[in-house]
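Mind looking over this structure? Questions follow.
Every protein chain except one is present and positioned as in the full complex.
To keep things simple, chains are lettered A, B and C as they appear, and every chain counts its residues starting from 1.
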Amino acid sequence: MAVRIVFFASLREQLACSSLDWEGRSPQETVASLREKLAREQFPESGAVLLADTVLAAVNQVMAQPEQAVADGDEVAFFPPVTGG
Amino acid sequence: MAVRIVFFASLREQLACSSLDWEGRSPQETVASLREKLAREQFPESGAVLLADTVLAAVNQVMAQPEQAVADGDEVAFFPPVTGG
Amino acid sequence: MDIQVSIQPEDFDIAELQAALLGGGAGEGAVATFTGYVRGSHAGQALEAMELEHYPGMTEKSITDIVQRAAKRWPVMSARVVHRVGRLAPGERIVWVGVASAHREAAFAACEFIMDYLKTSAPFWKKEFTGSGAHWVEERASDVQRRNRWS
Partner (left out) sequence: MDIQVSIQPEDFDIAELQAALLGGGAGEGAVATFTGYVRGSHAGQALEAMELEHYPGMTEKSITDIVQRAAKRWPVMSARVVHRVGRLAPGERIVWVGVASAHREAAFAACEFIMDYLKTSAPFWKKEFTGSGAHWVEERASDVQRRNRWS
């Protein structure tokens, strides 16, 4: 499966990455499993920040829980708590 | 004692009076006693509207309760419930 | 605390009023405002005009007092109230309340508090003109309830 991954704010800076196209071998992923694979495989040095409790995720631009399924073609975002307004 | 009396809104219309200078013989008046005397002596025909439960009063431009004393030279206002904003 | 209260027949410029709320020190992070307009109908009847009467002197004093009470409850940096009197057409602005504070909680609460007390404690009276004649607007019980939730 191919998933578009995007990072924002402090997470983008700490991972030194705005976005990447991720290719997975498993046909089934969740937000949580994807997050763990990204931290381990894509960011072996800096990946710990992606696993912090405060990190939020969105699938196709809608807030998502860790157990939510991720499908081929999805856009998955990871970011710190929001601070607008 | 001399008291300046003012009326507003529907009360002003019903009494057909905006203001009057009232001269009382008694040295002691309250908002309630003044209101009764005005209704009886100054407005024998239309005075009932002045005695309605909803009528509010102010002494020297500050909201006043019926038992509040009225002194020589005061300005006493009577008006219906307010509806601004 | 910078308080300004104006009772006037003229319309007002909300951008100018809001700019005047800010001291220039950039301490204010939040401005909450309320604008009241003359509605086009009342109880199903089309409104032709509204006339606003007030008690000159007492009105200004009572609004200043309301704003000062708000400033005691919340950390307000500045507040402005403008209320029009005289004859107004549907769609015209009646009242504007603006409150500046460091944070939005205080700005919102003080603005709403001022409006709730203004509606129930400031000496203004509205007369409505419709096709079937003129009548004085009656006090809304819900306005009194809203004011009482602050005490």
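As a convention for this text, a contact is a pair of C-beta atoms (placed from the backbone, for glycine too) under 8 Å apart; a residue touches a chain by one contact, two chains touch by 3 or more.
What you are looking at is a predicted structure, and each value in this text was computed from that prediction instead of being measured.
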Which displayed chains the hidden chain touches across the whole complex: A, C
Chain not shown: contacting residue from C:I7, C:V38 or C:I63: C:V38
Absent chain, residues of chain C that touch it: 13-15, 18, 22, 24-41, 90-91, 102, 104-105, 107-108, 111-112, 115, 142, 146
Chain A, residues in touch with the chain not shown (by the definition above): 6, 8-10, 54, 58, 61-63, 77, 79-85
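To be clear about the criterion, only the chains that are shown with their structure count from here on.
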Separation of chain A from chain C, taking each centre as the mean of its C-alpha atoms, in whole Å: 49
CA centroid of chain B to CA centroid of chain C, Å: 27
Multi-chain contact residues (two or more partners), chain B: none
Sequence positions of chain C contacting 2 or more other chains: none
